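Take a look at the structure set out below.
Removed from the display is one protein chain of the complex; every other protein chain stays in position.
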Amino acid sequence: MNTEKYEVFIGLEIHIHLKTESKMFCSCRARYGDDPNTNVCPVCLGYPGTLPQVNKKAMELGYLVARALGCRLSMRTGFARKNYFYPDMPKNYQISQFENPVGVEGLMKADLGESGTRDIRIHDVHLEEDAGKMIHAGDVTLLDFNRAGYPLLEIVTEPDLKSGEETEAFLRDFQRLVRYLGVSDGNMDEGSMKCDANISINLRGKGLGTKVEIKNMNSPRFVRLAMNYEAERQAGVLDSGGELVQETRLWNENRDITETMRRKEAADDYRYFPEPDIPPFEPDEAFLSRVEQRMVELPLAKKRRLTAEYDITPEQAEFIHDEAGTAALFEEAVSLGAKARTIAAWLSSDIRKVLNRQGIALTESPLNAARLAELIGLIDEGLISGKIAKNVLDEVFARNEDPKKIVEDEGWSQITDPKILTEAIRVVFASHPDVVEAVRNGEAKQRGWLMGQIMKATDGKASPDIAGRILDEELKG
Amino acid sequence: MARAQDEWSLTAELARLKLDETEALRLADEAEKMRELFQTMSRADVEGLEPTTHALVRENRIREDDVSGFDHVGDLLDASPETEDEFFLIPNVL
Partner (left out) sequence: MPVYAEDWRGVLADPALCKIYADGVEKIDERIGSFLSFNAADSESAIGGKGSLDGIPVAVKDNIAVKGRPLTCGSKILENLIAPYTATAVERLQAAGASVVGKTNLDEFGMGSSTEHSALGKTVNPWDFDRVPGGSSGGSAAAVAAGLVPLALGSDTGGSVRQPASFCGIYGLKPTYGTVSRYGLTAYASSLEVIGAMSADIDLLQKAFTVMSAGKDERDQSSVDSDPPGSGEKRIKVLDIPEGVLDSAVAEAYADAAKALSEAGYTVESFALPSYDLVVPAYYTIATAEASANLARFNGIRYGYAPDYAENPVELMKLARHEGFGDEVKLRILLGTYVLRSGFQDQYYGRAQKVRTLIRKQLADLFQSADLLLMPVFPTQAFLYGDDGMDDYRQRVADVFTCLANLAGLPALSVPTGLSKGLPTGIQLMAPAFAEERLFAAARSLSKIYMPQLAPCALNPRSFS
């Protein structure tokens, strides 16, 4: 696509499942994976006579996200009925918010990769309920209503994103934000987060074009691919003198293209009106202070502060801030006296590898800040080598014990006694007189080989510093 | 009148009402009469008035996030015209 000629406008409608125990409007358990139609009751099955009962926690989490996104918070929020028929929606209207959502007119500061940091405008943040699940099986469809009534928060951005890359970066920042806040898992593949996009292109300076809605993108990566595909497609239509139609298209992840789902029709009319069953809610001071208490330092701010405050590289900061738990562990370990850069190095390489291998999160692992600081302390004090340290790390995970105890139990502390090391070096010299001769004759490269032999002879426990010093003295002879 | 008919059949579609021809005519006729009655509201002076959407609102009403399951889930499934195993069943959505 000719980016000189065209400008791309992408806005998102992001739905997240809120982390509550019960559903949005009834006391059924809000949980995945249970047997079909077990977490249901007359309310969430839309029985005649039942009424919705608003979940307080969902309300708090809704306000929390609105607050974190810098929205103007509604001092009188209300629900509305969004009317449309669908087999998986028990009441055939969705209780959502329309006129007075929990928050409007926010800004999310996001790191958009190559585009740098930018404020993306948030149109509104509103609460609503999820529908059930349809499972298509041949000529029938099976309905499971466990998910019906699950609390959802929808975040609508203004069309401020300009490319697939920006959109993907924004989504990753957004996922991090909701995880930091603890309001949602934010997993697109597991369905706890969904993202639909509106995309239009137009000649530069001409404002928004004809809006096309894209659905069925199940990861931030697919969103990027879909946006870039769609921008190209739309540019192609315009370049060939065609006209774009307002429609909904689906991302086909097997073919990497978008396909028409349906055209916008006159029959699309949600007939929103205020939900008479739910009185307006006016957050009082106690409510707002509970929301405030849930506020945390947001990811981008944290990344900037970590970079500024500690001697670590931008890449390390990127990794450390990705999960709030990692950042917390990092800062605690620093406060316990370990060197920031060493902690960062361990976190972003060896520890990450172990976690990936075991498939667990750092916060759920046996490694805590005290153990990490202790491990690094052992290295800094020269009690263990970096190589041994990796074994110790493995054992911390395997045994759930402190590094010092492991080193003691295993007898893994470094050999620093010059007498023992001199002894070992002399044995190596006796076994390889030719190599010793060569080094003495200026073949410096072979010195490393000798060090290796010394390590081998000491089961890797020789202190490299001290052994090296003694080796050099012995070589001088 | 033909236009009015169209409006009512589009409305019926939105409401998922299937009306056969005589029914459509009869209902559209009756609906037109009511619509004309509704139109008398255009004469009302409601300048500056807020709409009343809730009859009486006194305080915030909100529920604690506690789980209490429904004891007779099986009855709910049994009430369905068509089920398969633990699922409600409908013809395929194609």
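Observations, loosely collected:
Letters A and B mark the chains as written, and numbering starts fresh at 1 in each.
As a convention for this text, a contact is a pair of C-beta atoms (placed from the backbone, for glycine too) under 8 Å apart; a residue touches a chain by one contact, two chains touch by 3 or more.
Everything quoted here is computed from the prediction, not taken from an experiment.
Screening A:Phe273, A:Phe287 or A:Phe397 against the full complex identifies A:Phe273 as the residue touching the chain left out.
Only one of A:Gly11, A:Pro36, A:Gly62 or A:Pro90 touches the absent chain when the whole complex is considered: A:Pro90. Not every partner is drawn; the one left out touches chain B at residues 7-8, 11-12, 14-19, 23, 26-27, 30-31, 33-35, 37-42, 44-46, 49-56, 58-59, 61-63, 72, 75-76, 79-82, 88, 90-94. Listed here are the chain A residues that touch the chain not shown: 42, 45-54, 81, 83, 85, 87, 90-93, 141, 143, 145, 269, 271, 273, 276-279.
By definition in this document, only the chains that are shown with their structure count from here on.
Our note on geometry: chain A versus chain B, Cα centroid distance of 40 Å, whole angstroms.
Across the complex, chain A meets chain B through its residues 20-22, 27-29, 35-42, 45, 53-59, 78, 83, 85, 87, 92, 134-145, 266-267, 269, 271, 274, 276, 278-282, 284.
Within the complex, the chain B residues that touch chain A are 10, 13-14, 16, 53-54, 57, 60-70, 73, 76-77, 84-93.
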